[in-house]
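Of the protein chains in this complex, all but one are displayed in their positions.
Going by the order they are written in, the chains are A, B and C; count residues from 1 in each one.
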Amino acid sequence: MKIRLLAATAVVAFTSSLAIASEAVVVNQAINETQAIEAQEAWCSALININSTYEKDGQAAAKALAEKVIDGAYAYQMGAVLFKPTLTVNPQTFRTTRAGALSYFVGGDPSFSKDTGFALKGWKKCEPENVAIFIDGNSAITMGKVHFTDKAGKVTTVDKTWGFVKDDAGQLRINLHHSSLEYQPK
Amino acid sequence: MKIRLLAATAVVAFTSSLAIASEAVVVNQAINETQAIEAQEAWCSALININSTYEKDGQAAAKALAEKVIDGAYAYQMGAVLFKPTLTVNPQTFRTTRAGALSYFVGGDPSFSKDTGFALKGWKKCEPENVAIFIDGNSAITMGKVHFTDKAGKVTTVDKTWGFVKDDAGQLRINLHHSSLEYQPK
Amino acid sequence: MKIRLLAATAVVAFTSSLAIASEAVVVNQAINETQAIEAQEAWCSALININSTYEKDGQAAAKALAEKVIDGAYAYQMGAVLFKPTLTVNPQTFRTTRAGALSYFVGGDPSFSKDTGFALKGWKKCEPENVAIFIDGNSAITMGKVHFTDKAGKVTTVDKTWGFVKDDAGQLRINLHHSSLEYQPK
Partner (left out) sequence: MKIRLLAATAVVAFTSSLAIASEAVVVNQAINETQAIEAQEAWCSALININSTYEKDGQAAAKALAEKVIDGAYAYQMGAVLFKPTLTVNPQTFRTTRAGALSYFVGGDPSFSKDTGFALKGWKKCEPENVAIFIDGNSAITMGKVHFTDKAGKVTTVDKTWGFVKDDAGQLRINLHHSSLEYQPK
């Protein structure tokens, strides 16, 4: 059990190699928390970028960018992604395929007629706030809030879980994404 | 990429060992989908049991059982569980500690004064319906619906993600649990 | 701790899915012992094939086949393989690169002038005998004897450890291979 509090400040780690070997090749398929946090930040940046591309160049350009983002950041090429977006409804709640994810982000797919394009909703800011990170080794999961600010300054907060795996090339990919609006007691 | 459709029917797997060795010791820390599904069923059974214990023997008995369930089924002893229950609110949305989980299930903890005990709400049936399972190796995540039926026959459905790890003793433990009510478009 | 004795007999596993879902997508990056044993058998078959190709078609053909085998069965494309072949000497004991592995199996590389081609030594039979298998999840290691029989019927036995990882495509790849002649007390 290694538990640490990850402070949002810079830390300086002093790593002293004890081995005699002057050079050992290291292949590292583990994920560390910095990589997980950077992947979250990349997701947020991509969302903002898709929105600004949409505002500047229209839906087709936004869609082209979203495809690139999905192919680069999600793990659909491994077989499936466990994706429950914030605003989907039955019977299309879950988007385990690339097409379902794309439609959720930019809409315009008649197979998912209720999607209006989450990434096109004027987001100007996207800020993850982690409450916990669990690194299983070659996979990692994070849980926390994500705060989205739109062009009117209105903030929407969701509860979000992300799961990451490392592909053969050493890149993190999202294999799990569960997002939900905060519970509103009546 | 190994993708399979897991049909809800029995399958017969024929495993023929090719090795010469008449006996090799096998230590297996991987998780398979049967184990993940059994862990979901065990969670559901535990929920029903806590409720019936509550109805029969009161809150203290229900709490004692819930403690046993949490200690047996969750991974709090590994440091933290990423737990976002269905009905929690800010600033206590997340229950990364054992105390927070216990309070959510059976209430009665002044530190979590808004908890009314999710496991005490008269549940008679609890049915997981998986849409996807991703086995990372020594960890696994599942996503799908869970349908809860109360004593009046009313069904509540939630979107649920579970993550499982195997402890040193080879037992599955929940290290991730994100539950949310279905999105209701206005 | 899940320990089992893996008997060299066929076993019938009855897997009954308990989930309601009629179809859940399963992505499985875990390794099981059958896959590990099949990978060992594939390695043995490849060795015999390289030798018979050599006897029939010469070194160039054997080398071409060995390249295919290495690219298909080892994990060099992930960065490095921890490979200590049976018969190598200082300062080229370890073959962490593809070129070093190829030279060990079929010789003919002036950069590894002491290599005579282990796969060209007339092997007719190759039989793994596992003593233990440890499955970490997405990786597995095996240890045991491997018995090689040459065309004269002479058997050479080595102590062998193999490590396997699963690539993004779900295929097992050797990331560890430590082979050594049995210790001969003086």
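Observations, loosely collected:
Keep this in mind: a residue touches a chain if its C-beta (ideal position, glycine included) is under 8 Å from a C-beta of that chain, and two chains touch if they have at least 3 such contacts.
Computed from a predicted model, the values in this text were never measured in an experiment.
Touch with the chain omitted from the figure is made, among A:E67, A:D109, A:E127 or A:E182, by A:E127. Annotation: of C:A60, C:A99, C:V131 or C:A169, C:V131 touches the absent chain (contact as defined above).
Only one of B:N138, B:T161 or B:S179 touches the chain withheld from this view, namely B:N138.
Interface with the hidden chain, as seen from subunit B, comprises residues 25, 27, 29, 77-80, 96, 137-138, 165, 167-168, 170, 175. The chain not shown here touches subunit A at positions 1-34, 37-38, 40-41, 127-139, 142, 144, 147, 166, 168-170.
Residues of subunit C that touch the chain left out of view are 1-3, 77-84, 86-90, 93-94, 96, 114, 131-132, 134, 136-139, 141-145, 159, 161, 163, 165, 175-176, 178, 180-183, 185.
Throughout what follows, only the chains that are shown with their structure count from here on.
Copies subunit A and subunit C of the same chain sequence form an interface built mainly from equivalent positions, shared numbers / all numbers used being over half. Averaged C-alpha coordinates give centres for subunit A and subunit B that are 24 Å from one another. Here the CA centre of subunit B is 39 Å from the CA centre of subunit C. Distance from the subunit A centre to the subunit C centre is 37 Å, each centre being the mean of its Cα atoms. Counting partner chains per residue, subunit B has residues 1-3, 131-132, 134, 136-139, 142, 144 touching two or more of them.
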